[in-house]
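The structure appears right after this line, and notes come after that.
Of the protein chains in this complex, all but one are displayed in their positions.
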Amino acid sequence: MTTPLLGLVLAVPMLGAALLAGTQPLRRRLLAEAIALAAAAGATVLCGLVLRLAIRRGELVYWFGGWRPHHGVAVGIAFAVDPLGAGLATFSGLLTIAALVFAWRHFDSVGHAFPALVLVFMAALIGFCLSGDLFDMFVFFELMTVVAIALTAYRSDQRSPLQGALNFGICNAIGGFLVLFGIALLYGRTGALNLAQIGVALRGAPHHGGALVVVAFGLIASGFFVKAAIIPFHFWLADAYTSAPTPVCILFAGVMSEMGLYGLARVYWTVFAGPLGADAGTIRPMLVVIGSVTALGGGVMCVLQHLPKRLLAFATIGSMGLFLIGFGLLDAGALAGVAVYVVADGLVKAGLFVCVGILQHRRADAGSLRVRGLGRGLRFTGLLFAVGALGMTATPGFGTFLGRSLIETAASSRPGYGWVPYVMSGAEVLIGGSVLAAWARIFLGWGPDDGDERAGESAEEGDELEVTSERTPAVLFVPALMLVAGGIATGVLPGVGRLAVSAAARFIDTAGYAGAVLGGHVAAVHPPRPAGPSIEEILVGLGLTGLTALFGLGVVAPRRLPFGPPAVRTFSRGVARRLHELHSGHPGDDVAWLVTGAAVVCGALVLALG
Amino acid sequence: MSFLPFAVAAWLLLVGLYGVVTSRHLVHLILCLGIVQASTYLLLLAIGYLHAGRAPIFVGITVGTPAVDPVVQALTLTDVVVEATVSALLLAIALQVDRRFGTVDPDAIRELRG
Amino acid sequence: MRTWLFLVAAAVLAAVLVDGLAGLPSFGHFHGVDGLTLDHVTVRQRHATDVITAINFDYRGLDTMGEEFILFASSVGLVVLLREQRSDRRQDARDGPAPPGGDARDPLLALVGRWGVAPIIVLGIYIVTHGQLTPGGGFQGGVILASALITLLVTSGGRGPRTIGRHGALEALEALGAGGYVAIGVAGIIAGLQFLSNFLPLGTAGALLSSGTITSLSTVVGLEVAGAIALIVAEFVEQGADSGTAR
Partner (left out) sequence: MTTLQAAVLIVVAASGTAVALTRDPTRQVILTGLFGLVLAVLFFVFQAPDVALSQIVVGSVALPAMVLLTLRELRRRAAERERGE
């Protein structure tokens, strides 16, 4: 199947960006905003239409320039779109719109450059989601990185955005080179760049294609782990997300990090599942363990944070760990869970970022360390923040809960992975508890005065304008409300789980994908019908939420940490200090850890499979 | 001997990373990133090379003459130009860092921590 | 500690890389199916003799669009970064004497500059438009054109703020290049084909106006590259130019 719509999804935002940069809309801000919003909305609608088609008909394949494959050789570039990719593209579009609306009141003056960059970023996200070509994915990956550097450094009159952008740029550039090295290896072996064509060429290779294929997988995984901020590739993320303008954070935390894992999942299921499929039993525990370390590590770092944006940055790392666990289980049910979880978590987190933005808008001081009690009197924003915090906790009723229960079901049904739900719950208690604690500190004024907590932290969270205004503008509040409501909608709308499972089943159908791309035949998939969360699961979920609230409000907010006998206290204080020191913000350290991560991932794969 | 091009590519990757990790000057660091970048060009072109192959430009030679792989060259060509502008972006950030921090030594740039 | 961590990791990575690279076909024995196919069909299908240009601007034209926007985004981002810096500079510099580069306003030099760039421009245009025939194309020619633009900017008197207006022109140029590429892609759809499909007559292989949209796409990329690189270098030049007198 094909559809002409796919030829336009990139053209709309890119033309919008060129128009904005070229005419600088006659220096009229409203006009610039209107062009940007129209382009973003147009592209999102196109993605939505593509999504609807993909759900109905399976893979949609679009050959740019009309260069269809002959005898299985594809010299052109294709967009090969399945429901999961189209869904992620549409979701990226929605968050872009939210970011643009939010930016409207966030900056004093936006200029033409900001919306132009956001539109290019959107095009990069969409292209990455839809592309069926390995090198083309890399191009969009690089485009994403470059725009993100520029957006992070947008408020270059302050210090922290510069440091954030620098570390971001260095680490992600290196991640890109690792991916490119992996691509070169695959091209050297197969002479192809089309995902399906590479997959077919490697399928059935003796001894899973030898060390070359294993190393290529390791390098590509490492490169994508940088973008996904998997521990220990994550050091750049907190610096960048803390200092980027808050509207941009919506996009960064909501979809950009997720793109790293999406890319890995796409490449795994189209290229590597053939040659390495027989070794899934070896790859699975590696991915799940790395995911668990990231989830728990991100959670612990959350507990140690004082600033709301930096907290949300580490919460993103924790979530990425949870998603990696889901992907790492390498089956349709868990992947469906990840898909739902990503969307719900992205919406809720974006809502929380907007709440922080409102705080910055209303209270000039939000950039400083004294966040305690800052939100007193902002009743609606506080309420919204609290609801969002519950969403981060995967409370039943939210899409995050549905996603988690799908992943956990998949894990429990696989022998040897019964421990996974405990790890996931533990990470969620840490993350959710920290967010709830932040809510209590900001909006209720709980906890000790922040003044005596400066140890180990010297960040100014400053990006934003310094006006204190009397009312929360609707363009800030309404998006926040809709984002958080969206997080609930993904959990309660009927059919979300079923849709996700059938999309995931199509996504992991390696042969079906190759057939659709190279042969033009869309295969039928017969996904299992997922059972909705049982009463028992819901009760456990509620119990976990209670536990999270207890932990967040009882332990984290009043700073009762560390607790226990003196020896334990000294020890955990020492650990906390070491963790703070480890996140030095030094590009050399970040890169050293990145290389270590790559060496561990590739080395372990080669030892186990090579 | 025929492994030499690939070995040089791997060497440039690692020595460039070494430069990045140990750098004491942001401009130096950015130029080291360029070395890492160059390693990927070298790898791609080395992979696509064919003994006694001509450049894939069919002026004065007939189609069917053995030629080296054109795809890797196309991939590399655009990347060369594009990555220079990315380096420029990083250089601009380095200039701004110098303005706000008064230094371009990564050891002295400590704003975000913990 | 940092260096040691790196060295250990790099040693492991080196071993792994060697292991992986050893699996490649040995140097000089590569017969990639995509490349072989393109070496055979390009001249016939696209009437272009330089296969690489045909790949960049046709077979894999979408990649080039992405790369072009990387260029676009980095130059837009760079201008934002450095302008902010200059604008607070200018506050200080406003009352100061004219910036250096005064010698650049020497009429003779301006004349030399104006005439001296003519051959560079011709060379740049030649390389941009002959990409489908011989080595070259929009990327290489664009950089050469950029150097001509910069020479013009410098020799015709960089009186600090005044050049901002010219930067506007450069920005418009690069936006035209970026937008033009997308527009040619959309024109393929309007002609009833795919995005980035060729919809122009192919001409005779080896002739200047051959290869349909390849030449047009190469030209807009030339504009984009020329505009972006000239803009970037001009911003760097101005860093020094109008801060020379500040403080």
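Read from first to last, the chains carry the letters A, B and C; within each, the first residue is number 1.
The rule is simple: a contact is a pair of C-beta atoms (placed from the backbone, for glycine too) under 8 Å apart; a residue touches a chain by one contact, two chains touch by 3 or more.
On a predicted model such as this, the values are computed, not experimentally measured, just so you know.
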Mind giving the shown chains that are in contact with the missing chain? B, C
In the whole complex, not just what's shown, which of C:Phe6, C:Tyr59 or C:Phe139 touches the removed chain? C:Phe139
Touch rule applied to subunit B and the missing chain gives residues 1-2, 4-5, 8, 11-12, 15-16, 18-19, 24-25, 27-28, 30-32, 34-35, 38-39, 41-42, 45-46, 49-50, 53-57, 67-68, 73, 76-77, 80-81, 84, 87-88, 91, 94-95, 98-99, 102, 104
What subunit C residues would touch the chain not displayed? 27-28, 50, 52-53, 127, 135-137, 139-140, 143-144, 146-147, 229, 232-233, 236-237, 239-240, 243-244, 247
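Basically, only the chains that are shown with their structure count from here on.
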Graph of touching chains, which shape: line, ring, star, complete, other? complete
Would you say B-C or A-C is joined by more C-beta pairs in contact? A-C
Using CA atom averages as chain centres, what separation in Å is found between subunit A and subunit B? 28
Subunit C, residues touching no fewer than two other chains: 2-3, 6, 10, 13, 17, 21-22, 24-25, 30-32, 34-35, 38, 60, 63, 67, 70, 74, 77-78, 81, 85
Among all residues of subunit B, which ones touch two or more of the remaining chains? 13, 17, 21-22, 47, 69, 71-72, 75, 82, 86, 89, 93, 96
Listed in rising order, the residues of subunit A that touch subunit B in the complex are 135, 142, 146, 149-150, 153, 156-160, 162-166, 169-170, 173-174, 177, 180-181, 184, 187-188, 191, 193, 238-239, 242-243, 304-305, 456-460, 579-581, 583-588, 591-592, 595
So in the complex, the part of subunit B that touches subunit A is made up of which residues? 13, 17, 20-23, 26, 29, 33, 36-37, 39-40, 43-44, 47, 69, 71-72, 75, 82, 86, 89-90, 93-94, 96-97, 100-101, 106-107, 109-114
List the residues on subunit C that touch subunit B in their complex, please. 2-3, 6-7, 10, 13-14, 17-18, 21-22, 24-32, 34-35, 38-40, 42-44, 49-52, 55-56, 60, 63-64, 67, 70-71, 74-75, 77-78, 81-82, 85, 133-135, 137, 139-140, 142-143, 206, 225, 228-229, 232, 235-236, 239
